[in-house]
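On to chain A.
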Amino acid sequence: MTEPDVNGDEGRVVLDDADIARALTRISHEILERNKGAENLVLLGLHTRGVPLARRIAAGIAEVEGTPVPTGSLDVTMYRDDLRSHPTRAPHKTEIPAGGIDGRIVVLVDDVLYSGRTIRAALDAISDLGRPSAVRLAVLVDRGHRELPIRADHVGKNLPTARSEKVRVRLAETDGADAVTITGGTE
Partner candidate 1 sequence: MSSLLIKGASLLGTTTADVLVEDGVIGFVGRAASASERVETAETVVDADGLVLLPGLVDLHTHLREPGREDAETVRTGSEAAAAGGYTSVLAMANTNPVTDTAEAAERVLDLGRAAGIVDVQPVGAVTKALEGQELAELGLMARSRAKVRVFSDDGKCVADARVMRRALEYVKAFGGVISQHSQDPSLAPHAACCHEGPISGELGLPGWPGVAEEVIVARDVMLARHTGSRVHVAHVSTAGSVEVVRWAKAQGIDVTAEVTPHHLLLTTDLLRGYDPTFKVNPPLRPQEDVEALRTALADGTIDAVATDHAPHARHDKEHAFVDAAFGMLGLETALSVVATVMGEQMDWSRIADVMSVNPARIAGLDGHGRAIAEGQPANLALIDPSASYVVDRNASLSLSRNNPWHGRTVTGRVVGTWLRGQRTFG
Partner candidate 2 sequence: MKKHLLSIDDVTADDIAALFETAAEMHDVQRREVKKLPALRGRTIINLFFEDSTRTRSSFEIAGKWLSADVINLSAKGSSTSKGESLRDTVLTVTAMGIDGLVMRHSASGAAHQVAQWLDVPVINAGDGMHEHPTQALLDAYTLTRHLGTLEGKHVAIIGDLTHSRVFRSNIKSLAKLGARVTVVAPPTLMPSGVGPWSARAGFATSYDLDGVLAGEYGPVDAVMMLRVQKERMSGGYFPTAREYTVGYGLTRGRLAMLQPGTPILHPGPMNRGLEISPDAADAADSLILDQVSAGVAVRMAVLYHLLAGEETGA
């Protein structure tokens, strides 16, 4: 989950557009390697930036294997454990590809892995939607500080951060350009 930058501070770039492209290519290959092909895969992007990332990874896989990979989106708003501490948020669309997720290998795609709570919510959402044969996780950035026993199977970049720092992911589809920046710092 990407945190918005309150101060408008640009911060320092830790991944530029070329780095991001390479990372996503590598993730596409890793997924294929782990799965021994594209069979039975379903990619589900978590709103908001996980969705375009999932599409890019799907495109990458299709380029290598020549077969399209079913891709969709998953909204976890209703499953969050912090609903009562914020004003009500409207949910986004959950679009499960035709063919569903029963018996499939579902790969969740998100931009930043942090406390792990979003993924925990996603796992609960998935269990209400069907019964995959396996669920894996691909993230662009892992910034540490897990609060739950959750780990990613495929990581674009490991980014050790301080809690006071903010990680910001920008993508062409949502923000006009690709970049991962860190702002803030020790206080």
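Regarding candidate selection, all candidates are chains of the complex that A comes from, given by their letters.
For this structure, a couple of remarks:
Here is the rule we use: a residue touches a chain if its C-beta (ideal position, glycine included) is under 8 Å from a C-beta of that chain, and two chains touch if they have at least 3 such contacts; residues count from 1.
On a predicted model such as this, the values are computed, not experimentally measured, just so you know.
Although all of 1 or 2 belong to the complex, chain A touches just one of them, candidate 2.
Contact residues on chain A toward candidate 2 in their complex (touch as defined above): 75, 77-79, 83-94, 124, 127-130.
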